[in-house]
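Only one structure is covered here, and it is reproduced in the block below.
Missing here is one protein chain; the remaining ones are kept as they sit in the complex.
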Amino acid sequence: MNIKGSHEAFWWSLFSVGGVVSAMVVPVLVFATIVGPGLGWDVFADAMRYDRLSRLLGNQLVKMGLFVVIALSLFHAFHRIRHLITDLHVPVPGMPVAALSYLLAIVGTVVAAIVLWLM
Amino acid sequence: MGSKVTFEVFRFDSETEESSYQDFEMEYEDEWVILDGLNYIKGFIDGSLSHRWSCRMGVCGSCGMIVNGYPTLTCSTFIRDYLPGPIRVEPLTNFKVERDLIVNLDDFLRKLQQISPWIVRDEERAIEHGEYLQTPAELATFKQFTLCINCMLCYSACPVVSHELNFIGPAVLTLGHRYNLDSRDQGADMRLDEMLSSDGIWSCTFVGECSQVCPKHVDPAGAIQQSKVSGVMAYFKSFVMSSGSRE
Amino acid sequence: MRAAIAAAEVDPDLDVAVVSKVYPMRSHTVAAEGGMAGVVKDNDSFENHIYDTISGSDWLADQDAVEEFVKEAPGELIQLEHWGCPWSREPDGRISVRPFGGMQIERTWYAADKTGFHVLHSLFQTSLKYNNITRYDEWFAAELLVGDGRCQGVVAIEQRTGEVHGIVGGATIMCTGGGGQVFKFTTNASIKTGDGMALAYRAGVALKDMEFVQYHPTGLLGSGILITEATRGEGGVLLNKDGQRYLQDHDLGEPLDVTDPEHPQTRTMELGPRDRLSQAFIREEEAGNVLVGPQGSYVHLDIRHLGEEVIDTRLPFVRELARNYAGVDPVHEMIPVRPVVHYMMGGIDTGIDAATSLPGLYAAGECACVSINGANRLGSNSLTELLVFGLRAGHNAAGFALKHEISDKGALEAQVVTVKKRIASFMDKGHGGDERIAVLKNEMAETMEEGVGIFRQEGSMRRTCDRLGELRARFENVKLDDTVLRHNTELRAALELDFLLDVAQSVAFSAIARQESRGSHQRTDFPARNDERYLKHSLAYRTDGEPQIEYGDVTITRWPPADRVYGN
Partner (left out) sequence: MRRPRYCMVFVREVTAIFVVAYVIVLLSLVVSVGGDPESYEAFRDFLASPGMLVFGVITLLFTLFHSVTFISLIPRGMAVWRNGKRVPASTIAGPGFVVFAAVVAVVLLVLLP
């Protein structure tokens, strides 16, 4: 197969898997970590207690899960941002925009890995 | 006869590069489509108006134009649905205008040829051996994508086409997908080369406007999205196969 | 398109030019719906198809041509299948066939009810594979180039620029379709202006059997949009204003109940031939048995009993057309229909090899008359004809071109210059004219319907012939508004009208000369068929005045003329 544009397939597969994962997981996380406690709901405030969270984040499975969600969501989101920039007719060439977008996603993923690993 | 309507028609002459809108008021009949209005103008008011049309039954694909801002097949939409007017008729967007309502289709035809829209076989079956067998279920997988009449409405509606001139575009990618899905065809690898190129399917951001304007419900957006999935499969397969061959 | 591919395949070094006034995928083949006949099933035989075609033609077809046509048809249909045509299929993956009017056995291949559309797009897309085919899209052929006594190309207007060019070639093939636009109420597209017929006619080639104009019995009321015969092949029935299946009163057999497993019966009732069904409508109309609305009289085509699923899989386009253009959903309502001009059996006089009397000029399809259709064409034979004779024309033209160099170049160039001048002066003159193209065209179409409609007689035909002469004179004073060269569609319309008038005259004068009734040519003053005098092809030659009508022999081989019997 021609390689010319084929690596797009790789980024697109991350985008679409990331799209599914973030669609499923992100809203409930937003609600549980910001909106729920912010509205003063006790059960969410309780859940956010330091001891609970540090115990939870000590669990390897939870760590893994969180890493996957963060990484894929980033690849998903930066793919979209790349296209958003094109759609807004920002006068920059497509190649650097794509490279920068995916670079940011990779940086974010590495940061997430370090943060979670250092926990 | 009796009721009147006004058409605001885009006029353009590529020689002088002057464009304008010209108003035509006319009496129309209830069963008139937009195209009938244009033909009336041409026949009885101003013979210099230029537009394409042929079958007047929604199958030849000649008479796509922008009606009140929306890509439309003018032989299939009725004046009565746009009342009280005025009705603005313009040439398809995203194409170079050649004259009045006539646009240049060279790019489309070039792209069409580029995708190899024909059955590719490693070995042709002799005519004497009869037809290739194809079950109704196999036919059904691609039938919808054969219904494209090349009317260009999807190109006009596509925001990607508007800023990426080389984007192969909805109709052609759909036809490529149609042949890839055809159980008689063996040319998918070759066609995918084009479809997965930098001007191919990855430029599509799945806006879906192409499917919205398609008068034949071909769903180019769906076809392209399905091609992306096939493209991902092909990508990982080629990866596995090339790493396998290294061992 | 078939001819172009055939020629391109003969020799890859041969340059094939496809000159078309519209983009090829816009050609009117696109609108054919029902299907394409070819013998493939075990219960069928060549003999059957030959007999059906010949009896359908009212014995005016050339029997050697029909025989070869029928024998070559299946191979061509399979070829089209190999080129990707999405034929409808049986559960086992084989091609599916449906019954059609005037055929004893179901043998019509189909792609739902968009057969012509799929045939055209399959051919067009396949043609893109051939590097030696060059397309001249939106070039309008204005005249044949004739030098050294043979056809050596065309003079054409490149519509995009308005420039006139000569396109020279060793051989030329006409595949320009019919001229239904000489009538007002027609299934034919606006582009069907008989250009190819007129071009050949002007170059001295005869137009054969032009009096035979087919009315399709089921045109959608108002617009004349074709409602395919396949609706009846699938079991649809025709009802008059009393809800009666009236065809039984017109020698077309006894009706079976629509729930009967034998319904629809081949060569019976709704599956009779098109000429008989259209004539039956007029008889009903005369008896006051049809419905009358603001858009004229009509009958009902009822397919409600087929149910939504069958309609959506086999007749989706019919449903779409009826809903959009007549506001009725055939699943729940009956479709208002009436006979409509559909096809010209006549055309450029060609032999079995697709060659005309002008060396180097070939013709295939509706513009040609081989003839396999005689006085009445059977539904689903015409698409097959395109392939079989398109292939022959392509092969034979390629062979001719390989043997003949372009010669007499000086004369050809001079001819191009003459055409350029003619068109330029025509445009100049037009700006002072005062006859509107649309008005002349409407008057021509009206007088054609009055004089040479389904039933004809001397008096009204004479009036039509006279009117056409007047219109020809008035055409000299035609008015052109458009002064721009690029995409001057008005100039094109004027040149088309010029061609149409030629075609109209050949139809009317051929009709008045044939003093008998045969197939689609029914004269109330000569109601019987007269084999003694008129088992002959008419040949119309162009003169400066009225066309000159001569006659040529019909080839009869094994099927002596007999009565046309339907309904048993």
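Letters A, B and C mark the chains in the order given here, with residues in each chain numbered from 1 onward.
Here is the rule we go by: a residue touches a chain if its C-beta (ideal position, glycine included) is under 8 Å from a C-beta of that chain, and two chains touch if they have at least 3 such contacts.
Since the model is a prediction, treat every value here as computed from it, not as a measurement.
Taking every chain of the complex into account, the absent chain touches A, B.
Across B:P86, B:G130 or B:G222, the single residue that touches the chain missing here is B:G222.
Listed by residue number, the positions of chain B touching the unshown chain are 69, 135-137, 140-141, 159, 205-209, 212, 219, 221-222, 225-226, 228-229. By the touch rule set out above, chain A reaches the unshown chain at residues 16, 19-20, 22-35, 37-39, 43-44, 46-48, 50, 52-54, 56-57, 62, 66, 70, 73-74, 76-81, 83-84, 87, 108, 111-112, 115-116, 118-119.
Keep this in mind: only the chains that are shown with their structure count from here on.
Distance between chain centres (mean CA atoms), chain A to chain C: 63 Å.
The geometric centre of chain A is 37 Å away from that of chain B, both derived from CA atoms. Rounded to whole angstrom, the centroid-to-centroid distance between chain B and chain C, based on C-alpha atoms, equals 28 Å.
Residues of chain A touching chain B in their complex: 1-2, 4-10, 12-13, 16, 83, 86-87, 89.
Of all residues in chain B, those touching chain C in their complex are 13-15, 31, 42-44, 46-48, 50-62, 76, 98-100, 102, 105, 109, 112-113, 116-119, 124-125, 127-128, 130-136, 138-139, 142-143, 146-147, 149-150, 175, 179, 182, 184-185. Those residues of chain C lying in contact with chain B across their complex are 22-23, 25-28, 30-31, 75, 78-79, 81-84, 86-95, 114, 117-118, 121, 125-126, 128-129, 137, 160, 189-191, 222-223, 225-226, 295, 317, 320-321, 324-325, 436-438, 479-490, 493.
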